[in-house]
Every structure is written in C-alpha cells, then in structure tokens.
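One chain of protein is taken out of this complex; the other chains stay put.
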Amino acid sequence: MGIKGKKIAVLSGKGGTGKTLVSVNLAALMSESNYVDCDIEEPNGYLFLKPKNIKTEKVTREVPLVNHDKCTGYKKCVEFCKFNALAYTSKLIVFENICHFCGGCMLVCPEGALSTKEREIGRIEIGKSSGVNTYTGFLKISEPSGTPIIEKLLDKVSTSPLTSIIDAPPGSACTTMDSIKNADYCILVAEPTVFGAHNLEMAYDLVELFEKPFGVVLNKTLDGENPSKDLCVEKDMKILLEIPFDEELGRLNSKGHILVNESKKYKEMFGILLHKITKEVGR
Amino acid sequence: MIIAIPVEKDSKESLVSEHFGRSNYFLIYNTDAKEYRFVKNSAAKSSGGAGIKAAQIVVDENTEVLVSPQLGQNAADVIKEAKIKIYKAQVGTIKENLQALEEEKLNLLSEVHEGYHGN
Partner (left out) sequence: MKELLILSGKGGTGKTTIAGAFIKLAQAQAFADCDVDAPNLHLSMELKDEAKVKDFYGMDKAYINQDKCISCGICKENCKFEAINYDGDKNKYTINPYGCEGCSVCQFLCPEDAISMEKDVAGQLILYDKEQIFSTAKLKMGSGNSGLLVSEVKKQVKSTNRGIEFSIIDGSPGIGCPVIASITGVDMILLVAEPTISGISDLMRIIDTANHFKVPMVLTINKYDINEDLSKKIEAICREKEIDFVGKIPYDKKAVEAVNKRLTVVDIDCQAGKSIKKVFDKTMNLFLKNKENE
C-alpha cells in the first residue's frame, strides 16, 4: 500500500488559506503525480506549475433545442420547468443559462418539439510540468455553475496509477462536495484567525459527513493565539503540519514560484507532510 | 389596451413594487372596459428564473403595456418577444402611475439590468 493511485483532496472553508500552495507543492515534490485544479471559478495552480504542451478541451452541457416548426404552444414544458428556464410568447424561448437540463421539458412535450444541443460552459486544460500532469478547469465568465467541468476533470484521473492532488473549491457548496466525493484522503488548510477557525469547522463538518480520513495543515501561523489550532485540539483533529508565517514564503509565492523547488527548508517541510500523508493513506 | 403593473398589495391604493419578478401581485388594467383585477405573482417565491416566470404571467394576460420600475435581462427578453411596450414606473401608487402614463409622462424603459441569478 502507498499513496500511488490515491486521490488526495485539499480543501478549506474559505479562500486564500494556502490551499493551492499546499496542493502544488505536494504535487511538485513527487517524481510523478497529477494536479487537478477543481477551483474552476478561480483556478490558480497552473500559475505556479506553468504547464507546457497544453491541450484544451471544451466542456459542454446539454440544453434543450426547440424545433419551432413542431412546437404548437401547448406550454406543457413551461409549466413543468421547475427552474423557470422556459417562456412562451409567440414562440418558445429557452434560457440556457438557467436550465439545469433535467430533461423534463422533453418528456412532457406532446409534439416531440424538443431535442438537445450542447452549450459550452468552460474548458479544461491538460498539460505537463516536469513530473506533474496538470488538469485545470475554467468556468466561463458569467456562467453560473460548472459541475460538469469538475466531473470531467475528475474523470481524467479516476483510473490514473499516479497520486492525484485535487485542489478543491473553497467553501462547502455542491462543487466542493463533488470535488471530494471520491477522495481517499483530505487535507484541510486553515489560517490562524477566528475567521480561519470558523471556516475550518465547516470543512471539518464536510469531511465528517463524507466520512473521509483527513488531517489539518495550519498555515501562516504566528506567535500568539491560533483559534484554528485550538479547534483542532477541541475536535481532536490531526495536525499534519504548521507552516509559520514567513515573508520569504510570501514573496516566492506571490511571484508564482514553487517553494519546494526554490528552498531546501520548504522541500524538507513538505517532505515531512508527504511522508505523514502517505502513512495516513496507507492505514 | 391592457396594462400590467407589478404591485405590492392587491388593492387600488397599493404602491408599485420595486421589483418585477418578485413583486407580490400584478395589477391588470383594461383601459377600454375600465376594469381591473389583481393576479398573484406565483413567481415571487421561485428559487430561480422568477423574472421569466413573472414575464410569462404578464404575457398570458394579453398585456400590451407594462409599467415597471426595473426589468431583468431575462424578463425583458420575454416581454420584448411578446411585443409588449415597457414604461419605467415612478416611485408611488398605482393611481399616480396610471395617471402619469395617460398624460404621457412616463418614459420607455431603456436600461435593462443583467439577469437575476438564483442558482
């Protein structure tokens, strides 16, 4: 047993805690790995890994297509649609960005006037950065939801023999759930503030709900109080690593450098983290 | 001519609603018959697409003129497709707005704000 082929999801209740920092450095530390950026609203990992040989794949979603010649204006579909994505005036209007594509309109249409077409909602970019295969999802601007993008990303690595590091979207909404659903292990990253602790608790509730094994990385720790650490003690959460606040780290990170490639200290630090995770996953 | 106005209460004294899609009622006023009635806006509590559903209600009443303080993009798409004229409502009562409309003091609603998103 080891970490090969396992899916490690990195998450945090709030953004900006260092989720991407932890993800890219873990991925870069391994001789071969997958890095999957599921934070499709604000993907950032590729800015650090700078992958090459990018292949782009469009991600589409099915939406209804109206055959206006067949539509006679029964409005059954308009009445049925729970999302209010359809309206009928002198012809049927489909609001594609509101449609969830449940298929209900097609089922209820007595004239068979509805079929499907594909609507582009974003893209994924697949590239390579040294030993890291990168998979990045991008939600198209002003598109409300990108669950199919996350599904496609995770599909790409589902049978990979390599370790996959999954950079999950912040929060605990459905996209975060989708991202961690099939993870073998979760890493929760938290800041040393009352905000951080509040959001760590949310992430904790989420991994508990999915009954995932997990550990916590405390980032940007300072001398003085750390409400997140207190919460770990209180809830008996395993602390995997503490990364002290460091201006050098801040600078390297702001420029998009990967710490483990630039600094011996951080290579060792993340080495210890990887070792701990490997042990935890192997349990 | 049939006029529709989003309103807060189902009474003649009601104020015009600030919202279109999530107003409580629509006043439907037939100027020829001088008859009015109130239609409950079943879209008001929708999780999403309230503007679209509200627009459908207005269209289904054979409305020719809509007086509303604002209109989302999606609702406007439906209203325009149905060739309903849209005037910008003033803050105030139904009566004040009907009078202003009659005296041609209301402007056509030109600005349409981007869609309302409720998932």
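So that you can tell them apart, the chains are marked A and B in the order they are listed, and the count of residues begins at 1 in each.
As a working rule, contacts are C-beta pairs under 8 Å (C-beta built on N, C-alpha and C of every residue); 3 or more make two chains touch, one makes a residue touch a chain.
These figures come from a predicted structure and were not determined experimentally.
**Q** Of the residues A:L206, A:M237 or A:I277, I need the one that contacts the missing chain.
**A** Checking the options A:L206, A:M237 or A:I277, the one contacting the hidden chain is A:L206.
**Q** Determine which one of A:K4, A:H100 or A:K212 touches the chain that has been left out.
**A** Going through A:K4, A:H100 or A:K212 one by one, A:H100 is the residue touching the chain not shown.
**Q** Would you mind spotting which of A:K55, A:K91, A:K255 or A:K279 touches the chain that isn't drawn?
**A** A:K255
**Q** Pick out which of A:S31, A:N53 or A:S142 touches the chain that's been left out of the picture.
**A** A:S142
**Q** Residue by residue, what part of subunit B touches the chain that was omitted?
**A** Interface with the chain not displayed, on the subunit B side: 18, 22, 47-48, 113-119.
**Q** Residue-wise, where is subunit A in contact with the chain that is not depicted?
**A** 13-17, 20, 41-42, 44, 47-48, 80, 82-83, 100-104, 107-108, 139, 141-146, 169-174, 176-177, 191-195, 198-199, 202, 205-206, 209, 222, 224-225, 227, 245, 247, 250-251, 253-256
The working rule: only the chains that are shown with their structure count from here on.
**Q** As a quick test, compute the distance in whole Å between the mean CA positions of subunit A and subunit B.
**A** Centre-to-centre distance between subunit A and subunit B: 41 Å.
**Q** Mind pulling up the subunit A residues that touch subunit B in the complex?
**A** Subunit A reaches subunit B through residues 78, 81-91, 93, 95, 97-98, 144-145.
**Q** Which of the residues in subunit B end up touching subunit A in this complex?
**A** Subunit B reaches subunit A through residues 43, 46-50, 52-53, 55-56, 59, 74, 77-78, 81-82, 115, 117, 119.
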